[in-house]
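Other chains dropped; remaining ones untouched in position.
Chain IDs A and B follow the sequence of writing; residue 1 opens each chain.
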Amino acid sequence: MPYEFKVRRMVEFCDTDMAGIMHYSNFFRFMETAEHGFYRSLGFSVVQGTLDPRLGWPRVHASCDFRRPLRFEDVVEIHLLVTAKRDKAISYQFRFRKLEGDKPQAEESARGALTIVCVSHGRDGTLKAVSIPSDIAARIDVAPSELLHNSAVDLKS
Amino acid sequence: MPYEFKVRRMVEFCDTDMAGIMHYSNFFRFMETAEHGFYRSLGFSVVQGTLDPRLGWPRVHASCDFRRPLRFEDVVEIHLLVTAKRDKAISYQFRFRKLEGDKPQAEESARGALTIVCVSHGRDGTLKAVSIPSDIAARIDVAPSELLHNSAVDLKS
């Protein structure tokens, strides 16, 4: 069962700000690109496919530590790792590494985290946390702890 | 009956790009701010309120001529003018003027246009153009032609 996923994305001109670097809010958009690509790699979509349309996946927590700026036309590898899986929630870690040629740099540009919950959309617009459907939960594993911790020092040092 | 509306908005840091000016796509977001403010000033919302929830207002045309860049912390007045009202569609013009102190500059920074259509959302996701509800259409007038043309020369010269 997969516990990780990698995707590459180029920093577009409109992702930058007047400081000449990618605006920090766009790291959160790139995380979502990796998350949704992970779901597609598992054979479902957050919106269509095997999911009941009344389910949603809002975020309850998002964070990011920024170490090196990304710039226009940088290509970045976003490495998603599943850090926790609970009845109603999944947590992810995201490692951003800029490519040099075709290989990601050893050092991370940023490291992010997301926790999402599975919710049911009520007719009145309310959201209620529900168990993740078993056929989805069964396809997602948690990354081994040694993998989750082996490059943490790099970012924090 | 109103045929114009003015709103002011500050250029945020995240609206800029690495060229140091507001990214051109954000002029289209600012136009929508003026359009939706216009609807609120008439007592309805594009989403809630007196509208049947199955109506939508997608754009069929959008354009903008850019004359002077806008920069971080510039405050801009967006002047909406109704240029045409048809059974199923409304057309707007938008004039962007940067404020100096509390007054808009004579020269426009940009001039944009939008044409929106009223659509009904079918259960299958299809969109069908329908007549604008009469209680809404009755509240919107078309700007006098002398008003629509008196500063066009400025932008085009």
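To be clear about the criterion, a residue touches a chain if its C-beta (ideal position, glycine included) is under 8 Å from a C-beta of that chain, and two chains touch if they have at least 3 such contacts.
In this text, all values refer to a predicted model and were calculated from it rather than measured experimentally.
Shown here are 2 copies of a single protein sequence; counted across the entire complex in this file, the number of copies is 4.
Here is the rule we use: only the chains that are shown with their structure count from here on.
The rotation relating subunit A to subunit B, fitted on Cα atoms, comes to 180°, given as a multiple of 5. Subunit A and subunit B have Cα centroids separated by 35 Å. Within the complex, the subunit B residues that touch subunit A are 13-14, 16-21, 23, 25, 71-72.
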